[in-house]
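Removed: one protein chain of the complex. Kept in place: all other protein chains.
The block that comes next holds chain A.
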Amino acid sequence: MAAGRSFISNGSEYVPLDLKKGELSFALAPFNPHPNVHTEGLSPQEVKEIVKGSTRLKAMIKEISVSNGVSEESVVKLVDEIVDEIGHKMALPAVRTVAMIIRGTLRRVISGIYIEKQGLEELGAAVKRYPVVILPSHRSYLDFILVSYFLLENNIQLPAIAAGQDFMNMKVISSLLRRSGAFFMRRTFGSDRLYKLIFTVYMQTVLTNRQNPIEFFIEGTRSRTAKTLHPKLGLLSMIVEPYLHGLVDDVLLAPLSISYERTLEESLFARELLGIPKPKESTSGLFKAKSLLFTSYGSIFVDFSKQISLHEFCIKNGISRIPHGIQPRNDFSFLPGEREMVLELGYQILHKINKKMKIFPSSILSSLLLHFNNGGVERDKLINWMDVLKAEIEKRGGIVHWNNDNSAAVFDHCVNLLLSSGCIRIKDGRIEIAKVEEETRLRHKEGCTVFDIMSAQMTSSALANTLNNGYTELILGHYRNQLIHWFISESIMLTCINGISDIELDVLKKRFILLSQSLCKEFILPPGPMEKVFDDTLHCLIDRGLIEISGSLIFIVSNEKQEVLSSLLSGLIRPFVAGVWVMCLYLESLMGGVQSLKLTLRNTQQLAAKLIHNGFIDSHEILSLDIYKNTIASFNVTGILFEPELELEGRDRLVKVLNAPKLKELTFEIGAVLFNGSPPVSINNFSKL
């Protein structure tokens, strides 16, 4: 790679991608990567033919033709169509074209793309010998092409990329992506056995052919919140199967952390989370001002983790391939323990991705601004706290990218970034969160019930204003979220203690477990039984000097700096905890009825808006529909809710409270945690039980 100078950052060497190189020399650069030593070098078309001719598929074609009473030819025709719908048509010129478009755009808006050198070399070595699966984090559409782009630049075999079907509706883009190596997957194929088999065989043929590494996103979709999502296991299982059946001796899984200093889709995501598809006319000015061409999006870093050998991972988890030796190879089913292993593997991959994600100073600044969200903060205080939080992240193993030795310079750099995203403003020398609209907020009354609030009127313009004001906070939240995983269980525990002078160990434990369970889909919590996580967290906080234990009582250490730090750390997740509370309130108001999921989300958001409007809660982040989706999912796990999914396939899913006493307890406990023991809104009127 004829690129700019490499540099060392946080102990790793990075090589910049040469965005400045002339178009012609880019287009003409030779690309002749070393093929995998075991590949038969099949063309994309040949791969498809192998898929169509596979014994597994042939057997299913026969079966379907018999059971559905249709001719084999008609099933074969369907198969051909599906294979074409899935298959990639990778061709170098297309990859170059896409890469050139990307370069052209990025060149103007970002300051650089930096690739960690050693990891890149290891990846290059691996694809020469093993079947490799590249597993990037997924924060932006750009991820789709970024990997191909830097592999192209470094003369490493290009990946076949599993892409979601949503692209398929965009004709031009999908055809371009297909020719750049994307293969397409329908969003759901649960009950379509034929489709599922074809996709599986296709993916496995690409894997075992070893012509190209495979790339897919373990999180399944772009993380709109920039929090790491829980792993999707479908594709991962498809990768594991050929190993268990001995089609390959190993698969190397390469977790890739792509860190964007600023996410290109930040505003898009914020709107999506709020569920406001198009910006309102009144706010469009704001969005326009942020037009890509004139803003700075900082830099992009690509970091590699040590590859995971599937073989070693299976051995460590006590999974043997031997039992599969007595199954015919065209008939695969998971044996006991194997699904759990895949799940574990999924989390392991995410853990590795997370560890290498860069924490940018803008994440730290965003966290501080959201926390000290009251009428602006002075520059010095922010710089000071930025240093503190940086140190705390580093203590926990996080990699913080300070692009300058001078913290003040770093601060100025990220203030500029945040200014250009429009989510902060400087007023009288103080930095504050930008408001899209001036909204009038009422002072909350004492002794309200949920019912009072829900029935209170809120004009549609007031509602719109409140929602729009969620926008800037959600963008800042997007950046804050990128560092939460370093603190998550500490934050949960501090949340349970905060504001209370002391707390009994038993009570703390109970609250910690309740809250953790309620957030289990919102965040990826440390693995292992809750009791153990509790003990570990407790000791960790004691060791860090944030809490003290005396007898069976726990205190927050009373030293000013530590106290602020504690509240800062618990503040990281406060909007999510508040979200859980709002959800609880809303579910209480349902009084055992059944409601569609969509409506539940909408109504909960409205309730949230009213709570904000009436001055009960400050954070606008609770307007995010995502919080409620996750909370419902968590409640499904803990048994508070259940979704009778199967009964209503195809239609909107339903929500129904299953365990009312547990919901009540949770509402009470979370309310207590959030509002120092006295929640301002009660549910009493509704307690029929």
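Keep this in mind: a residue touches a chain if its C-beta (ideal position, glycine included) is under 8 Å from a C-beta of that chain, and two chains touch if they have at least 3 such contacts; residues count from 1.
By our rule, contacts and distances are computed from a predicted model.
Q: Leaving aside the chains on screen, match the unshown one to its UniProt name from "54S ribosomal protein L8 C-terminal domain-containing protein", "DNA primase", "Alkylglycerone-phosphate synthase" or "Adrenodoxin-like isoform X1".
A: "Alkylglycerone-phosphate synthase"
Q: May I ask which residue of A:178, A:224 or A:324 touches the chain that does not appear here?
A: Considering the complete complex, A:324 is the one touching the chain left out.
Q: Which listed residue (A:13, A:122 or A:250) would be found touching the missing chain in the intact complex?
A: In the full complex, the listed residue that touches the missing chain is A:250.
Q: Since one chain has been left out of the picture, which residues of chain A touch it in the full complex?
A: Chain A touches the chain not shown through residues 38, 129, 246-250, 320-322, 324-326, 328-329.
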